[in-house]
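I have a structure here, written as structure tokens, and I will follow up with some questions on it.
Removed: one protein chain of the complex. Kept in place: all other protein chains.
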């Protein structure tokens, strides 16, 4: 591992980017936040002012190219990712790119190929932070231990207390369900072959026209299956649960029982509203793992392929949401792309 | 309520019938077991010998017709139900009929119509005992209270540790899933319009050719939805859970946490193998409610219509299992049948 | 077992007696409620009128002597127990006596001796219903199985939402803690040698002068120990928990998690206020067991010795509450009394 700290630049300092800045400075070992870039120059300046020694850079591509920036954390809006990630590949910068990798399958595949063919080695980690959540990680280890036999089914629950009025039915697939897409691909270690997205009669608590909740069914290439409820106006809090059912037993995460209270005729505990509370540790561990790996010259966690596959599944999911029918996922041949990289 | 105890005859004294005999004699107020009938005369005699004052009757129809039998509990195999239930209707006997009501939709509908047209009043309670389980009953009361808004989704889990080699894929629908069919109709207070039964790649722990686990999706006439996992060789124990998701919150039953043990590096509790353990209270309360209602001259709990609808849904479910596609449920017009009874 | 039902008379039809009347008539097999007696004749008549064939008897001793009464359930106030129980012994009637057996150790010992010497055989079951609670019973079986080694410690929690203003500090010992006295004697299968009752600074939610909560420490004759919190104005609900710690593990009952709800930013469940809800099953099973045993000519459950020992421990407990110091329990020599019975 490099003896000196990793010099990190952040692109995009909205909610997530600012959160990551705090994380890098206050809770991450071996990292130094050196530069930030945001189209909103005032916002960038305000953030930089909160820390010692952080520059603002107007042009994100300039930040990426900067020789004093070792690694780049991309927290800009999704539509800006493609250009920025490709620039990172070009400059050989280790990159943590918030999901989605890009806005559509084609451009995501382009990134996969660029990384393979131009960089010739992995550089990009995609921000599916759940893989770093201690509970999810423990579940994965238990399933991989072989003690439970083959994994057969996964049941996911993904609920938000409420969402803004601007949240559209499609975003339930592309912004919410995308996490379960990655979780299931990871747990099964397999691709999703077919996706069905069904919409029951919506809750009266959602904005008019929002298909909320939705129920998705994944059929894995190897025969496994997953069911997922996404309900973004559940009125209760942020609840993410996952039960993996294997041949010899089942494992559940997200029950969220820590501090236990008895008061006012009931027992139980608090369900926080904010996903950043629920996944605070996951984000911390994700960023620490990224910093550590970058200093070792490695990449860990979700790859560009994972980012591409998630986008491809969600694309099919949107089609299914529109028709109510199962839609096969159109995925490039991974082996072929890997061969491409070698040539 | 009648001052004298209800004189009950049991038809069929296999596992369930013998269990009910014990229940009637040892744990039920206001009932007197007076007669039993079973094709296996020795089995009937052995059971009768265990209690004072219980006769054996060779012909079940004779038991039904017997003037000293006030009410009949039918625990014979499903194929015998139609004839026996129709005889009960003819003789105006209060009847608790174990599920299924009959083997197919047509004959079940026949029973519905016979009860309406010949008896002119309800006589038959169908043995969907979960409605009497204290947890399910409390969930139903909570949902009906209005405090949770409209019910949107139900998620069921139905697992057996193992099943005998003779258990076939179709029985997962008609013997196991049928309980969730009734539960969902009852919780939603609505009919199932479409059923889909999907089979992921089976567990290696099931007999060759058994499609186990299965995943069913119900679409309710009113727009609600339900997902159900049935897994009859889950290797762990008998687990029946149900989560009902409503507009303002959700309710789960079947978590089964009573006696809590810490030993050998883990905390938790025991999962019993036997459904009769899990639903012991439900059966007791079901039979007590049946006895009490019969003595009052009433019928409570699942009706012949519920029995018929469950059969109709399972018939569609078997078609779906064969094709992997959604199958609409072909249900008679209830209003029309009710009119029929009035004429 | 007797073929005919047990004809039961109830003495005292206040809250508990009326509850037991309902239980006998509506939820108990093999019993027939035939007579009730209460100083409040109108209350007795009103209760009798609710059921068919129930007589009222003015004098409780007459009810006890009645040849058409096979067994007596005593639910009168504690001060009336001594005379009534002794009458039951004299007439050889099977008796279920609500706790306390009598008001002081001396009279309780008198009952023990009368049963041994006059009746020459057990007749009395004392109403410590927790031994029949399914969770407590399962805990007892687990501990007795030997799988956990020797039992070392017990920790009890006993809370009521509120109590009436008339509830005095001493009643926390004699009415509430007395249940844990019996539970610990039963779980350890041992006598309590020393009791300490401590009173921290009281809650502001109790009546002036009420020492609430209290903490009791039992030292068992064989070296075991128990701690108990009794808190009768805890403001939450009725909570009774018990953790038994043994050499190889520990067992907890009373966590009370059945129907699980997520709503309003929290998860959890309801804690009922009424001890009759929490121990509804225990009471049902207690009375059924008493009826069954009486019909077989046997006595099960807590004996007069258990009733006497509980009273003796509480007497010492009251002394300790007054002084804050450990008080040894002054218990008669059981072996000697048993010898007395034989001569």
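For clarity, chains are labelled A, B and C in written order, and residue numbers in each chain start from 1.
Criterion: contacts are C-beta pairs under 8 Å (C-beta built on N, C-alpha and C of every residue); 3 or more make two chains touch, one makes a residue touch a chain.
Since we're looking at a predicted model, the values are computed, not measured.
Trainee: Could you tell me which of the visible chains the hidden chain touches?
Mentor: Answer for the hidden chain's contacts among shown chains: A, B, C.
Trainee: Using the touch definition from the top, which of C:32, C:229 or C:306 touches the missing chain?
Mentor: Touching the chain that is not displayed is residue C:229.
Trainee: Please pick, from A:3, A:42 or A:335, the residue that touches the omitted chain in the full complex.
Mentor: Answering carefully, the residue with contact to the hidden chain is A:3.
Trainee: Residue-wise, where is subunit A in contact with the chain that is not depicted?
Mentor: Against the missing chain, subunit A presents residues 1, 3, 24-31, 52-53, 134-135, 138-139, 142, 147-148, 248-253, 255, 257-264, 281, 288, 292.
Trainee: In terms of residues, what is the contact footprint of the unshown chain on subunit B?
Mentor: Here the touching residues of subunit B are 161, 235-237, 239, 256-257, 262-271, 273.
Trainee: Kindly note down the residues of subunit C that lie in touch with the hidden chain.
Mentor: 149-150, 152-153, 155, 157, 198, 200-201, 203-205, 213, 215, 217, 219, 222-225, 227, 229, 231, 234-236, 245, 247-250
To be clear about the criterion, only the chains that are shown with their structure count from here on.
Trainee: Report, in whole Å, the distance between the mean C-alpha point of subunit A and the mean C-alpha point of subunit C.
Mentor: 58
Trainee: Centroid of subunit A to centroid of subunit B, CA atoms only: how many Å?
Mentor: Centres of subunit A and subunit B (C-alpha means) sit 44 Å apart.
Trainee: Report, in whole Å, the distance between the mean C-alpha point of subunit B and the mean C-alpha point of subunit C.
Mentor: It comes to 38 Å between the two C-alpha centres.
Trainee: Please output the residue numbers of subunit B that touch at least 2 other chains, ranges allowed.
Mentor: 248-250
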